[in-house]
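A single protein chain has been omitted from the complex, and every remaining protein chain is retained in its original position.
When the chains are written out, they are named A and B in that same order, and each has its own residue count from 1.
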Amino acid sequence: MIEVEGLTVRFAGVTPIDDVTVVFPGGTCGLIGPNGAGKTTFFNVLSGFVKPATGSIRAYGDDLLKMVDYRRARWGLRRTFQTEMAIEQLSVFDNVAMIHEHSGAGRASRKADVASAIDYVGLEVPPAVKVGGLGARDRRLVEIARAVVGAPKVVLLDEPAAGLPDEETEHLSRVIKGIPEKFGALVILVDHDMSLVQACCTTTAVLDFGKLIATGATADVLRDENVMRAYLGTEDVEVAEDVEVAGDGETSEAVP
Amino acid sequence: MISFATTTIFGVDWIFLKPYIVVGLALGGVYALSGVGVVVLYQATGVLNLAFGAIGAAGALISYYLVNHTSTPHWIAYLACVVFGAIVNVVYGMVLGPAFAGRDPLVKMMGTLGLALILLGVMAWRAPAGGAFVRVLQLPTSNHRYTVFGATVNLTQILALVFALVLTVGTTAFLRFTKIGTAMRALASDREITATLGVPVRRVELAAWLGSGIVCGAAGLLLADLFTSLDYTALTFLVISSLAAALIGRLQSLWVTLLGGLAVGLAQAVATPYSSISAYRTAAPFVLAIIALLYLGRHRTVTLSRTAG
Partner (left out) sequence: MLGLTGSPAELARGVIGRSAIIVAFLGVALFVVPAVLGGDWIKTLTAVAIYAVVAAGLVTLYGRVGMISLGQIALLAIGTWTATRISYAADLPFPILLLVTGAITCGVGVLIGLPALRLSGLYLALITLMAAGAVNVVLTTINFPNGGHGFTGRTSTRDLSGLQPVGRPGIAGGDTAYYRYTIVVCALMFLLIAAHFASKPGRAWASIRESEPAALATGVNIVRYKLWAFALASFTTGVAGGLLAAQLGQPTAFGFPTQDSLTLLAAALIGGIYSLWGAVIAGAFSQLAPFLFQAQWGIDPNFLLIIFGVGLLQVLLTAPRGIVVQMPKDIANLGKLGAHLFRKVTGGSRSPE
């Protein structure tokens, strides 16, 4: 379980995350929202690349923000990035093993853990092959294998399906759905592919302009009026009203 | 008039410090000039031109040759230095600029290192320095002397300082009020968006290279005079002092660059009469640059982009 309370991030005159309080109860949780809503920033706060102005994050009872960034991986925080970042000159094995190497886990279990992770994601490539020679799908799987090897506690997946064809998305959804059960980790999935989110995530939270606008069971959230408005924009009539109000010098808030 | 003649600062009489202050301000003026040129070029193109000094030195050598080995009128010879600076900068910027366009600022800077090496090689090859032979390029303005606050100042030194001030004011106004200047500022803050806005990027970059090239040539000429001997290796590495000024200005603020340049010039010159540190005074620009860099990088940044090769 991850408890976020009053999280606010500010830099250079923008507030990408604005007083967000949300709970990720467990299993696979979705985090969705239009572009620029603050999802990747949220992941960056969890990873430690961005310091929040205020707020706290407790994960499995531990204060995450107090941990130095590189130690969070050792604690069990794992992550994939929007632009895939597997290390091209190293082999599949070395890429996946790296987290293991730096997490203080013993050498004895390394080979087995890495093999098990590679096996789990369904990567059918000899582990000694250099990642640089693999195609996009396999590279994504390497990244996911990296995210689940060893004993992960929290797995952050940032648009893992981006750029993949539909058949691969199905395989991906099976892999993601199974992570909590197989590895005992909490997964937070960010993606724009709603069918993937629906298939994998039991609960979902929605961000828009840095604010939390909905949270709960995925099916309910995806039907929520506010969520649809955030993605699709307001109705014509209401837009016109907003414009007039703004012209009078009053600020127009996005209708909650 | 109040006389400071009897004041001592750390053991050296004020009256002995005065000439060094004058020299320091003049040199500082040229460092500031070059610093402004470096900053504007960096902002508009992303290129930190480390060949600045080498280009100026080469231009000064050309002027020297024209003055001493041909019958070219002197003013044309001096103009040649400025023109040379402009030409080399523009040619480099327009020919190699596009090739480096998408690369990291680090790679762009290394490209200018290549240019500096080429120029150093040409200068060492065609105009070897050696032994007792010393080249001197003295500008005619150095013959006019004045007394200011009891210190002797020549016209070149005054010009250096005045140019620095005028350039800072002029460039700041140019950047704020003209179309090209605004385009340069836009490029500095976001290249990709600016290009999509229909701004003629190549033309703006050309203006930046041309402007900094002219400054480069002028600085080379002034430094050759102020340093009393045309040592092209020393002149080449004077880019460090200009760099120090630019870094003190955080590669952004022209006014702070001006102040930084003056500070570097003063620090170096005023240390001369203090025998305990005098030998190390040439390290002043390096030390100041290091401090500026450490201050610039004080927030721990995690580079969020793939390092370019």
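Quick note on the criterion: a contact is a pair of C-beta atoms (placed from the backbone, for glycine too) under 8 Å apart; a residue touches a chain by one contact, two chains touch by 3 or more.
Source: prediction; values computed, not measured.
Student: What are the shown chains in contact with the chain that isn't displayed?
Tutor: So, taking every chain into account, the missing one touches A, B.
Student: Of A:8, A:56, A:103 or A:226, which residue touches the hidden chain?
Tutor: A:103
Student: Among A:41, A:91 or A:173, exactly one should touch the missing chain; which is it?
Tutor: A:91
Student: May I ask you to list the residues on chain B that touch the chain which is not drawn?
Tutor: 48, 96, 99-100, 104-107, 109-111, 113-122, 124-125, 128, 233, 237, 240, 243-244, 247, 279-280, 282-283, 285-287, 289-290, 293-294, 296-304, 306-307, 309
Student: Under the stated touch rule, tell me which residues of chain A contact the chain that is not displayed.
Tutor: 47-49, 69-74, 77-79, 81, 85, 87-91, 94, 98-99, 101-103, 126, 128-130, 146
As a working rule, only the chains that are shown with their structure count from here on.
Student: Distance from the CA centroid of chain A to that of chain B, rounded to the nearest Å?
Tutor: Each chain's C-alpha centroid was found; their separation is 49 Å.
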